[in-house]
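Note that this complex is displayed minus one protein chain, with the remaining chains in position.
For reference, chains read A, B, C, D and E in written order, and residue numbers begin at 1 within each chain.
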Amino acid sequence: MKKIEAIVREERFHLIKIALEEKGFISMTVSDIMGRGKQRGISLKWRVGEHRIEFLPKKKIEIFVEDKDCQIVVDTIIERAKTGAVGDGKIFVSPVEEVYKIRTGETGPEAI
Amino acid sequence: MKKIEAIVREERFHLIKIALEEKGFISMTVSDIMGRGKQRGISLKWRVGEHRIEFLPKKKIEIFVEDKDCQIVVDTIIERAKTGAVGDGKIFVSPVEEVYKIRTGETGPEAI
Amino acid sequence: MKKIEAIVREERFHLIKIALEEKGFISMTVSDIMGRGKQRGISLKWRVGEHRIEFLPKKKIEIFVEDKDCQIVVDTIIERAKTGAVGDGKIFVSPVEEVYKIRTGETGPEAI
Amino acid sequence: MSAIDTGNTAWMLISTALVMLMTPGLAFFYGGMVRRKNALSTIMMSFMTLGLIGVLWVLYGYSLSFGPSMGGIIGDLSWFGLNGVGQDPSTIYATTVPHLVFMAFQMMFAIITVALITGAVVERMKFSSILVFAVAWFTLVYCPVAHWVWNSQGWLYKLGALDFAGGTVVHINAGVSALALALLLGPRKDYHKGVNIGSHNVPFVVIGAGLLWFGWFGFNAGSALTSGGLAASAFVATNTAAAASALTWMFLSWFFHRPTVSGIATGAVAGLVAITPAAGFVSPIMGIPIGIGVALVCFFMMRLRNKTRIDESLDVFACHGMGGTFGAIATGIFASTALTAGAGGLLNGNIKQVGIQLLATVVVWGFAFIMTLGIGKVIDLTMGLRVSETEESIGLDISQHGESAYGDEL
Amino acid sequence: MSAIDTGNTAWMLISTALVMLMTPGLAFFYGGMVRRKNALSTIMMSFMTLGLIGVLWVLYGYSLSFGPSMGGIIGDLSWFGLNGVGQDPSTIYATTVPHLVFMAFQMMFAIITVALITGAVVERMKFSSILVFAVAWFTLVYCPVAHWVWNSQGWLYKLGALDFAGGTVVHINAGVSALALALLLGPRKDYHKGVNIGSHNVPFVVIGAGLLWFGWFGFNAGSALTSGGLAASAFVATNTAAAASALTWMFLSWFFHRPTVSGIATGAVAGLVAITPAAGFVSPIMGIPIGIGVALVCFFMMRLRNKTRIDESLDVFACHGMGGTFGAIATGIFASTALTAGAGGLLNGNIKQVGIQLLATVVVWGFAFIMTLGIGKVIDLTMGLRVSETEESIGLDISQHGESAYGDEL
Partner (left out) sequence: MSAIDTGNTAWMLISTALVMLMTPGLAFFYGGMVRRKNALSTIMMSFMTLGLIGVLWVLYGYSLSFGPSMGGIIGDLSWFGLNGVGQDPSTIYATTVPHLVFMAFQMMFAIITVALITGAVVERMKFSSILVFAVAWFTLVYCPVAHWVWNSQGWLYKLGALDFAGGTVVHINAGVSALALALLLGPRKDYHKGVNIGSHNVPFVVIGAGLLWFGWFGFNAGSALTSGGLAASAFVATNTAAAASALTWMFLSWFFHRPTVSGIATGAVAGLVAITPAAGFVSPIMGIPIGIGVALVCFFMMRLRNKTRIDESLDVFACHGMGGTFGAIATGIFASTALTAGAGGLLNGNIKQVGIQLLATVVVWGFAFIMTLGIGKVIDLTMGLRVSETEESIGLDISQHGESAYGDEL
């Protein structure tokens, strides 16, 4: 199993959610985070010079999937999250060893 | 070492915390997340038809443990988090390579 | 690649951020969490006896790095996060399998 | 018909506005004390009374309460739709200000009384049911009690019961009804289950208390119905009782725990409640003993209640019911001969007044309790009082109002 | 020169303070309705009018609006800098209170009118541009319209247009200008894009509505300019319309969805808007039909508008423009002979009044719309109206004001 962590623009969240739904990926966990990438945020012109907004609010989507579903989820997210401008975000995939479904006590693929 | 991520009902958090304490697991990191499972949240009847509350607030508990303690922590959480109704949540276990205790610089099991 | 999760004192965040910047690590994701360590929080004396504040607010910094950069990031954080008093926090390192840069679709080291 | 006095009218107009502001104030006082997911629903329960009772009062409420009496029990409908209530002063009430002003001033009391009750049923009562309850309770409980105590033909008024600004009509009435309704409704499902069901926004509680305190000057000093010495005396008594009670509550909460902010806010409100029936009848400095006394009564009532399974959620009974009762009796004790144009209270040797006060208190307690049980039961059997368990756990903001207070839906 | 009446003066002083409080109230009403990242910028757009118009009014605004008339079109500058406006009553306006009080009372109207417009341009308009717009609009639109309708020499006043407290001058004027400015500006980039752009803090909306309702007693009943029967009548009409409209809106939102809290709050404001021109001219109970009517008009206007690409963001036009229009016409219908010292309205058989009301409405609609387009276009071509796309997506709090409402910068 894999854990997919996607850090995306807040305003894209809705589109991503719908696209994943259509492909059958309903389950997800979402949180609000602040982030910055290599570009160090965004620079604004102020009367007194340039001012840098370093951290910008983003949405973090966490989805746990079976190995076979990983690529399709990643691709779906990329498709909908992409604007082409700086700040589109990142997706990280990492290994997961076990999953438990609390309600039933099931583990493994059935638990996801 | 393992990372245990448990996504549970807000109102169960207190019970889980106490049960873990009793078994000697004090350390933990807690955050507020929004989540939905396969059931796509909860459906309410409104005057104008059915309305779906997709994302519900949940608590996410993160605990880092030595391998040998993993099962007991998972079992304890399941025991207390379970109501038997939809929305009880999930537990994910993933591998951790190293831990550092900032105060002392210790690593490995002593650092947990 | 590695995921570095550092849980640190809120008031140290600024120092850590600057130190990482100086070493060229700009990208990061930050969130607010509540945590407690082995010491079970902090104990205050109140008129009616001792009272324990179990969970204290902390900042969680997540940084994804190439394997080779891992140690330097960890060391930098430790250096700046350390006060020597209880509550300094922990750093956890775990494996990451893949990274995608949404804007460009790049993967692997270039994507970080 | 006596002439309009512009000064008295100015004071009564602004007093009316001040009492109006108490209802939004209460909405925040209550709204801050519940969980995030029920913040709006709690605010709504108070705020909707501004609309609902605001309409019913001008239609028939004023006539039932203050209109020509049918045997001291209830008014007839001759003032329906403000018929005959105009710019000229009434010949009976507040004879130096336009009748419409007196009517509006009294309206604001009716509005907030209904709103007060809602504090006992938050986080679990259906919105449609509280709406129906509000209409029924207003008509069948508030109007009659207001009639008995304040109508110049009302039977309790004629007995000589002293209630300057609403100890019985407003506070006992609302507090006891709140208790009855909470008993019918049962506790919140998370009550006493180790779940944190505390205040989600204490600053809102404070701004609520601040607006209530501010508005209460209109409530109590406005009840003088003129701008002069009596209003001044009631004003000072009001502030003094609020201050003394706030301070006492702060020290009490400190003694048992810490000097809490919600404690000092609650203490202030309790002091304001207790001085309400007494404000214009006692010497202002008597605000101090009354304030200290009511803080003790309500504080321990609240601790006691909290040990039971009775989930009278925001302590409407403990604060308003018990505070109002304490105030009604204290009025009988501390009333001064100079201010009552009569025999004064116990301290002036007039023990009879205590008896009358007790009688009025018992009557309103009994009437409010039984009527509320009755109304509540009928609603329970027909449309149901509570939301479903699922709705309760999601929170009433979304389930009843389709909104979230802080826009955190996804 | 007639003598000062202390009661009338007390009422006008407090009414002035009440109307002042409406602007911070509006700041919260609006501020709660936008996203977190634009909360301060929205609040600022209202709050700055207190400073800006507060200075301009005493300098020249009062003189242009109420000063000696040049042909019924605009005042001259003989009262520049409060020259000749002193402690003695004016011989024309509010002859029993100090002239300074009347001046200050009118100032608060000018302040909030400008603030009202800003609700249409939130989340995207440059702060410097709204500032320049405010100066120009106040000078070129507000002062003339106030002159026409309220100056004793104003041409619409002389025609017999009835506007008790500002239906045309305040609400139509602001609402129609808001629409024009929103059209020029274009929608927010996230508008109708499936992004949640809803209220970030509904309790703020409620506290805003509460303060507006409270302050509106000064607005409408203060417009009686004396403390007596007329103020009382306007006061009750105001409350009744607000209550009826709030309730109607609640049921409407329930019918289509759920009884929302922002709905009841908006409904209350719509009711207050509609009764504004009518308050002192209609029998108070007429607040009920007026309240119900305006809720229907504004509710459906809002639904309709929301289907278009016109991002008149916080529905200033739907509420104030349409509500004011409805109120102006309703005044022509419901005005009572007794209260207008004249022929009354349509219900008294005076169909001409409806015509005059329509004329005044059309004139203000046209003038406000065209002038705003003109002013806005000039600003657009010179300094630009909108922030950059990047600034819009970061939010105006940080990009325009360098601050974050809840201290969540890192």
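Assume contacts are C-beta pairs under 8 Å (C-beta built on N, C-alpha and C of every residue); 3 or more make two chains touch, one makes a residue touch a chain.
Keep in mind it's a predicted model, so treat the numbers as computed, not measured.
Undergrad: Which one touches the absent chain: E:Ala10, E:Leu212 or E:Leu247?
TA: Among E:Ala10, E:Leu212 or E:Leu247, only E:Ala10 touches the chain that is not shown.
Undergrad: Which candidate, E:Leu50, E:Leu156, E:Met302 or E:Val364, sits in contact with the chain we can't see?
TA: For the chain that is not drawn, the touching residue is E:Leu50.
Undergrad: At which residues does chain A meet the chain that is not included here?
TA: 46-48
Undergrad: Contacts of chain D with the missing chain: which residues?
TA: Spelled out for chain D, the touching residues are 5-8, 10-11, 14, 18, 35-36, 196, 198-203, 206-207, 209-211, 213-214, 217-218, 221, 226-233, 235-236, 239-240, 242-244, 246-247, 250, 257-262, 264-265, 267-268, 283-285, 287-288.
Undergrad: Tell me where the left-out chain touches chain E, residue by residue.
TA: On the side of chain E, residues 4-11, 13-14, 16-17, 20-21, 23-25, 27-28, 31, 39-40, 43-44, 47-48, 50-55, 58, 81-82, 86-88, 97-98, 100-101, 103-104, 107, 127, 201, 204, 207, 400-407, 409-410 touch the unshown chain.
As a convention for this text, only the chains that are shown with their structure count from here on.
Undergrad: Moving only between chains that touch, what is the shortest number of steps from chain A to chain E?
TA: Minimal hop count between chain A and chain E: 1.
Undergrad: If more than half of the interface residue numbers appear on both sides, call it same; otherwise different. Which is it for chain B and chain C?
TA: Mostly different residues form this interface, as fewer than half of the numbers used are common to both chains.
Undergrad: Among C-D, B-E or B-D, where does the A-E interface recur, judging by over half of the contact pairs matching in residue number?
TA: Equivalent contacts to A-E are found in B-D.
Undergrad: Tally the contacting C-beta pairs at the B-D interface and at the C-D interface, and name the larger one.
TA: The comparison resolves to B-D.
Undergrad: What positions in chain B touch 2 or more of the other chains?
TA: Touching at least two other chains: 31, 34, 46, 55, 94-95.
Undergrad: Residues of chain E that touch two or more other chains: which are they?
TA: 196, 257-258, 410
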